[in-house]
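The structure under discussion is supplied below as structure tokens; questions concerning it will follow.
Every protein chain of the complex appears in place save one, which is left out.
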Amino acid sequence: MTEIIHDIGRPRAAPGLGLAGDAHVGLLRQVLNILTRSPLATVGASILLAWSLLALLAPWVSPYPPNRIDVALVADPYPSAAHWLGVDHLGRDILSRLIWGARTVLTVAPIAVLGAVVLGVFLGLVSGYRGGFIDAVIMRIGDTLLAFPKIILYLIIIAKFGASAFNIIAVITLSSAPIIARIVRGVTLDVKNRDYVAAARMRGESALFIMFVEILPNARGPLIVDFFLRLGYTTIAIGVLGFLGVGLPPPDPDWGGMVKEAYGMIFVWPHMTIIPALAISSLVIGANFLATGLREASLDG
Amino acid sequence: MTEKLHPIIEKAGREFADGKLERREFLRLAVLLGVAAPAAYSMVGLAAPALAQGAPKKGGIVRIGMRVQDISSPHTYSWIESANSARQVLDYLTVTGIDNVTRPSLVEKWEASPDLKTWTLHLRKDVTWRKGRKFTADDAVWNLKRVLDDKTGSSVVGLLKGFILTEYDGGEKDAKGAPRKSVKLWDANAIQKVDDFTIKLNGNSANLSIPESLFHYPLLICSPEDGGKFGVGSDGTGAFELVEHEIGKRSVFAATKKAYWGGGPYIDRYEIIDLGDDAAAQVSALASKQVDMIYQGAISTLPTVEKLPHVQVNSVATGYTAVARTHPIKPFDDKRVRQALRYATDNDAVLKGALRGLGKPGEHHHVAPVHPEYADIGYLKQDIAKAKALLAEAGYPNGIDVTIDARPQPDWELLAVQIMVEQWKEAGIRCKINVMPSAQYWANWTKVPFGFTTWAHRPLGTMILGLAYRTGAAWNEANWSNAEFDKLLTEAEGYLDVEKRRAVMAKLERIMLDDGPAVVPVWRAVFNYSDKKIKGYKIHPSIYIDAKDMWIDA
Partner (left out) sequence: MLRYSAKQLLNMALTLFAVSFLVFALNELSPGDVARKILGPYASESQVDHLTVQMGLDRPAIVRYFEYMGKALTGDFGDSIVFRMPVADLMFDRLGNTLLLAAISFAVIVPLSVVLGVLAGMRERGWFDRTISVFSSMCASIPEFAMGVFLLGIFVVWLGWLPGTSPLRSDSGWAIWMQFVLPVLVVTFYDAGYLIAMVRSSMVEVMRQPYIRTALLKGMSFNRVVSRHALRNALITPFTVILLQLNYLVSGLVVVETLFAYPGFGRMMLEAALAKDIAVIEAGTLIAVSVTMLTQLFGDLGYMALDPRIRV
């Protein structure tokens, strides 16, 4: 989990500012524009879209209930006409578990990242706009949180409070927010003394209005790129937690947990481990391709 | 049989002849009361089980994957793994074999007084410590006194408390500051040295299982010169010497130079290698021949190991299980709901799915077929319609929503829970699973309202029922209380006669089916893995491992 490094490693704030340089062009059109220009982004977006559709339509496209156990099937668990991706060590259909598992990861990861964005944006704006004591306190707390290697922070907190979707979301939100706060604070410091912000202040707009309406749009570009990168790393993080045995509780399918459960049987039934590992990888690749594509395209402006 | 037999044996012999007593129970009784095991076997017309698999060859190394723990204080061990390290160097006074029969070891022969209060232990006269001194009664007495000393903190105290110890107020306080009773030997002469090779244990109440208690795993006989400490180079009467020990990494034992009094050892070196708790890593090590044995098998690795051509799976039936037990709070306060839980469970499927068939299906009462007083009252078949009807009767026509707490190790437990939860779903019992790390589970195991708890094997059915289901017992994790059950249990405990106990046991088992707090899905077999080249090894129900019997067939 190099996530922390990825962020700190970009001392000049996130590249890709060009995306929102001019806030008047419709965001959606910009995105579509980029998608059509960057093959990488197109591939990434298609992977994400495919998984999202499967997750959304899980009750209709999943061939079996994901938790249905049929011990008799374990005798021949390999892929077959009835079970395209085979069954796992309890005779559960792997394809169905993948599809339902996509639902889990595609709910938990975006919520966690959105939570981090909301919290981080708020803290970053306040910190950058207000400055002074509030800034110092917020950044201090953020730095302390960032000083923890993430995986260790996750382990301590989740081993402490138990593994549940809520706790996983909370811990990811908490540990990612400081970095987003930094990005937003940087942008805020950059623009808060510009004319149009001063003008808004003169008009007597509230601080809240200035922060969210005048300043925030400037951070839109880096935030969007960061969102997809973070989505990828959060997917990895959820998978890692599952693999280490502190992921979402069974029986509902969790990709990382599927890898862990079957890992001991890799010598006889490799498909039970390798297929969910491929699924996680593909989702992260999708998110990262999309992020990279967006950034490159925006750099080309 | 020229010697006078204990009166109980004479009676038991008659019962056996009448077909009222099972062979195993007769053997247990006879050997317990001082008949040598081979003699006891011959009394019931059986040959003693032999481990021989051809003539043992000398030489070689056996490496086993097991946790390497702090083993510096044998008398206070609380893990089998620790004892499995030290037992290569230190001996026990007695040994309970894989057939559940206790035999002589450093104690060559024992006799019990007719009232079972006084036990005379005759020690072997041909044993010397590795460093040259002769093993005598002084050594044994020193060890016995030390484990029974309150200050040592050995769990042997709990076993022999009623027999030979008495409580008194020594002014000590427990963790919460409440006064705590101390214990001491009830009489200055309770552990009596008769001569250099004879000891008398003078108890103040009857105790039938002294020889079995002497094999309690912390009761390793250390050299008094080591002061109860154990480590590299420590003296011992055993077949090996500890030459290297690094916690969390490995222990190395070398065969002693001179012949071991008990036969063997055949191998030159025995190494314990710490592979961590991850079962998959253990099997990788076994597959790539980094180790020759794994201390304990895990269900998740069984399919792999079954396909490794050079490895065999050793297993033995036991009374080990895990039970899904409920606290008497809504909705489980109604016994019909608890019955519904049992009717909704398909024990055969749990056994097949969670244990790959290694074991026996449970019968929802906590007395196993391996227990001498087990009464066969039939197998409760899954009946979803009946479960639904019971729930409706109890006022839950739309089913119930509950959460069960479980832990991830050993892995079969979580599999069993997942299987049961799917089965229960059909009956309208919608159950969520809350997985806690083991440490957390054990900190709360008696407090969670609905949990899945491991229960280790106990030699007698009455023991387990007394520990886990009697009103107010410390380990009555279900907070269950049934006056009729308590009364019958006390009655059963009063019978030495197995047939009488069995008759009462049948009633106890029926009460558990009707009113009991638990789903008992399986009796699990204990199993581990060893390279086929290792001979002379058979798995013990408590997974005690003696390297002195092993030899390598290259």
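Before moving on, here are some points about what is shown:
Going by the order they are written in, the chains are A and B; count residues from 1 in each one.
Keep in mind that, in the parts below, a residue touches a chain if its C-beta (ideal position, glycine included) is under 8 Å from a C-beta of that chain, and two chains touch if they have at least 3 such contacts.
As the structure is a prediction and not an experimental result, all values here were calculated from the model.
Listed residues B:Asp226, B:Asp278 or B:Asp515: the one in touch with the omitted chain is B:Asp278. Only one residue in the set B:Gly162, B:Gly227, B:Gly248 or B:Gly395 touches the chain that does not appear here, and it is B:Gly248. Interface note for the absent chain: among B:Val141, B:Ala254, B:Ala287 or B:Met463, the touching residue is B:Ala287. Touch with the chain omitted from the figure is made, among B:Val194, B:Ala259, B:Ile329 or B:Ala443, by B:Ala443.
Counting over the whole complex, chain A has residues 1-2, 4-6, 8-9, 11-12, 15, 40, 143-144, 146-149, 151-152, 155-157, 159-160, 232, 236, 239-240, 243-246, 256, 259, 263, 266-267, 270, 273-274, 277-278, 280-281, 284-285, 287-289, 292 touching the chain that is not drawn.
One chain of the complex is left out; on chain B, the residues touching it are 63, 69-70, 78-79, 153, 155, 157-158, 172-177, 180, 247-250, 271, 273-278, 281-285, 287-291, 437-440, 442-443, 445, 456, 474.
FYI, only the chains that are shown with their structure count from here on.
Centroid to centroid, with C-alpha atoms defining each point, chain A and chain B lie 48 Å apart.
Contacts from chain B toward chain A in the complex involve residues 279-280, 283, 287, 298, 300-301, 303-304, 306-308, 349, 352-353, 408, 411, 414-415, 417-419, 421-422, 432-437, 440. Across the complex, chain B is touched by residues 67-69, 71, 74, 89-91, 159, 162-163, 245-246, 249-251, 261-269 of chain A.
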